[in-house]
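Missing here is one protein chain; the remaining ones are kept as they sit in the complex.
First chain written, first letter: the chains are A and B, and each begins at residue 1.
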Amino acid sequence: MPKWGLTMTEGTVVRWLVEEGAELESGDEVVEVESEKINNAVESPAAGVLRRRVAQEGEVVPVGGLLGVIADPSVPDPEIDAFIEEFRSTFVPEEEEAAGPEPQRTEVGGRSIQYLAMGEGEPPLVLVHGFGGDINIFVFNQQALASDRAVYALDLPGHGGSSKDVGRGDLGFFVAVVEGFMDTLGIERAHLAGHSMGGAVAASFALAHPERVASLVLVASAGLGEEINGEYIEGFIAANRRREMRDVLGMLFADPELVTRDLVNDVLAYKRLDGVEEALRTVAGSLFPGGRQARVLDLSGLEVPVLAIWGSEDRIVPAAHAGNLPDAAHVEILEGRGHMVHMEAAGEVNRLISRFVG
Amino acid sequence: MARRITFMQAINEALRQEMERDETVVVFGEDNAGGAGAPGEDDAWGGVMGVTKGLYPSFPGRVLDTPISESAFIGAAAGAACSGLRPVAELMFVDFMGVCFDQIFNQAAKFRYMFGGKAKTPMVIRTMYGAGIRAASQHSQSLYPIFTHIPGLKVVVPSNPYDAKGLMIASIRDDDPVIFFENKVLYQMEGEVPEEPYAIPLGEAEYVREGEDVTIVAIGRMVSMAEQAAEALADEGIECEIIDPRTTSPLDTETVFESVENTGRLVVVDESNPRCSLAADICALVAQERFEDLKAAPKMVTAPHTPPPFSPALEDLYVPDPERIAAAVREVAGAGARA
Partner (left out) sequence: MTEVAGARELGREQLLDAYRTMRTIREFEERLHVEFATGEIPGFVHLYAGEEAIAAGVCAHLDEDDYIASTHRGHGHAIAKGCDVKAMMKEIYGKAEGLCHGKGGSMHIADLEKGMLGANGIVGGGPPLVCGAGLSAKVRGTRQVAVSFTGDGGSNQGTFLESLNLAAVWGLPCVFVVENNGYAEATSTNFSVRGLDIAKRADGFGIPGVVVDGHDFFAVHEAAGEAVERARNGGGPTLIECKVNRYYGHFEGDAQTYRAPNEVEEIRREKDCLMLFRRRVVSAGLVEEEELDRIDDEVRNLIDEAVEEAKAAPDPSPEELLTDVYVSYQG
């Protein structure tokens, strides 16, 4: 059972996606798991045959617990059994919210910025979330990507645990925040990965400070075309009750069933905080007035390597915008995925990013 | 952002932050500061349980003690609300409502309607309710059904510190009269509460626990009781869904209906006395609106039709507990499916 996010302590097995005896490639989806915050599929960590589906559908398994056993077909069954026995007798679930990195705070331009740092290695990767998001949208990505380098995720002003003051709320403002953040943490040069509005911020930053950007990853990014789902933006700002918010968040995913009640609750709890609605209105007014994107960025002169990842079923920012990138850009459109492609196909997205940033 | 404070501290913080934000918010009640006119310490009590401690020194002139004159000062809250202030008045124990109920249900509740929509009465009455501390008959009742019955009033019953702060802030910002019920036993309950101010909309229930088998609607302190019952029942293979209405007026019937559509079975846990209780109200609404979805008759778990007793041996039998709730759930779960 993987650990998705800082607070996950257990998950419920929803559905096995493959039969015992199935041959698996690394990265294949094996079993659907539901945790408090999010539902997702666990991917096979290796190539082999699924020898045993240990956890039952409906069973609650603690983080780190045994879901299944993959092995080469030549491994005899008794050995599989013995392995399972030993695992069970020696496994101790982690204590509640066991040691993992905790978010920290820093000050940028007089504003308090919350961020989460994981891993080691240069140049680091900086993750920038989008409109209404926070560092938690990278819950399936940050840890995986941190195995090879330092990865920083920050809450932009107006979002998450950072100060709710968003100044003019335009791209220039957010670019300055990212710059200040990197300065404060002593990051001279980084790979930048941005999702949605965060992509526009990352791209703007790259245009303004190309020497500080090792590479640019744009996930379902804003800033590449005019169209944006204005109904979603308005709906997100206006929704104050569970039902409304659930319907709005459903637009983010190809499969609206991925929206859990906890996710809705977390977003509502964020939106209730004094100053949030005002901040979101300011940002939406600057960046998405009248349901259109105010600025389309021209990346043609950019010498920084660019990777764009999109879900084909993105209902917020059309995947077609990837076509507006210069020819040199790498573009990956993942079939059947929505705006939260980095969550819906986390494994694949992580692999693509890892390979790209090198 | 997620530090833990008590239910009482959460309410205190809500009052403080609203008083900082809006200078028309005033707080008054018996001993809300304490020590008035006495030679010793100012702010000696901060309310009989200490909920308002520390406010008087920070907002002198806006935190007032009162004589023991509920009809005068609760009525004053209504008059002040009509004339430019946003008062938060304390009715120390809801059991005292008898001496000031006219001001609440005939005056404050009806101004807007009687005056043709031209009055706005943005007041909050904070009041303690609930049995469990051996305070006996006249200090232990749960009288929110009576206030819920009155058109023109809103009634809030938080079950945890996060809700207490968010609902208090919302109540103060609400332009209608709100009666805010604080369970005296919950005051020391701890929970994660953001430091920043936030407002939870009134009329929005919370899913405390998800489950497929039985819906438990629980009010106030009964939410904790229901959670304990649900833990035990899960081991028996019965998955309970717990709904906390958070406010009894307005009541989020949609969420209750949504849950009952799913489970088909309903238990309502309400610490008030059974006749005309919230339990009776909710069961009747579900029976009327979602009869076809019910697979079994709903069950009400309430206090008995008695005043609250004094002796601990008796008071412990008075308040619904996890065992009684679990028994009700088993009954409802075991009842045959209707065709």
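Just so we're on the same page, a contact is a pair of C-beta atoms (placed from the backbone, for glycine too) under 8 Å apart; a residue touches a chain by one contact, two chains touch by 3 or more.
Remember, predicted model here, so these are calculated numbers, not experimental data.
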Contact set of the excluded chain (shown chains only): B
Among B:M8, B:A33, B:V51 or B:L64, the residue in touch with the chain that has been omitted: B:L64
Candidate in contact with the missing chain, chosen from B:M49, B:A119, B:A136 or B:M189: B:A119
Residue touching the undisplayed chain, where the options are B:D252, B:E271 or B:E315: B:D252
Candidates B:G47, B:P145 or B:G203 - the one touching the absent chain: B:G203
Residues from chain B at the interface with the omitted partner, ascending: 24, 26, 61-62, 64, 66-67, 69, 71-85, 87, 99, 102-103, 106-107, 110-120, 151-152, 154, 174-176, 201-203, 247, 249-254
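By our rule, only the chains that are shown with their structure count from here on.
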Residues of chain A defined as touching chain B within the complex: 114, 161, 164, 240-243, 261, 265, 269, 272-275
Touching residues on chain B, where the partner in the complex is chain A: 1, 166, 194, 196-201, 204, 206-207, 210, 254-255
